[in-house]
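One protein chain omitted, others in place.
After this line comes chain A, so read on.
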Amino acid sequence: MSAPTHSPPPGPLVEVAGLRKSYGDRVVLDDVDLRVEPGDVVCLIGSSGSGKSTLLRCLNLLEEIDDGVITFEGREISDPRVDPMQVRRRIGMVFQAYNLFPHLTVLENCTLAPRHAHGLGRRAARERARELLERFGLAEHADKHPDRLSGGQQQRAAVVRALCTQPTLLLLDEVTAALDPELVGDVLGIVRDLAAAGTTMVLATHEMAFAREVATKVAFLDGGRILEQGPPAQIFADPREERTRAFLRRVLNPGGH
């Protein structure tokens, strides 16, 4: 099963409606609506604690939601009868802290899911992983353990690991937040290439310049709500909401008062 067995149904790839998530009586996401079309690159922006990461985790069914509906590939995945494993096999995720498995080499990290979650043969999995590692400049590190790599290399390896399962949707959770500024470019370069290749992505990010460049849609989260969403040109140049404006002022000239 090297190619996806079914063609994507028409309509949005992901549709979130009225999503609500709380921990105890702390409401983290409140009445969130979001549409992701195939080929979209959706950037979630907003200050820490605004709910960006939680939203990503909800899309991947890592969190049980309190209300609302999440549709993926035309099917409601927030239904309790849906097997989360089946959903996650079609969605890739990259974490802020890389979360590579330290006991496996980079190559083994990349072949783990294809072999044991997707039933790919050892050879085919290795071939695909080597090809992707090569493409992202990690060929020489394939047989090293993650701890021997730099942060930027580890995060690139984590992206490759997510891509090895050929997901239809890629979730990126502040993938550059733990990196040195000089390494950020490396990882963003990969994401840019993926965007250009038409990969559908939802990413939480603090890199405004990057979001402006690659996003097809930007959503500004504040206090668990999507306060405003639209094409980057509109959000960055002419935000409707005062809060969006204040946030952008803060992050675009840090230190400036």
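Keep in mind that, in the parts below, a residue touches a chain if its C-beta (ideal position, glycine included) is under 8 Å from a C-beta of that chain, and two chains touch if they have at least 3 such contacts; residues count from 1.
Definition applied: contacts and distances are computed from a predicted model.
The listed choices are "Amino acid ABC transporter permease", "Transcriptional regulator", "SigE family RNA polymerase sigma factor" or "Gluconate 2-dehydrogenase subunit 3"; the UniProt protein name belonging to the chain that is not shown reads "Amino acid ABC transporter permease". Screening A:Pro80, A:Gly119 or A:Pro254 against the full complex identifies A:Pro80 as the residue touching the chain left out. Note that of A:Ala97, A:Ala124, A:Ala139 or A:Ala177, the residue touching the chain absent from this view is A:Ala97. Here one chain is not drawn; of A:Arg192, A:Arg225 or A:Arg245, the residue touching it is A:Arg225.
Within chain A, the residues in touch with the undisplayed chain are 18, 20, 22, 25, 27, 30-31, 62, 66-69, 78-81, 95, 97, 223-225.
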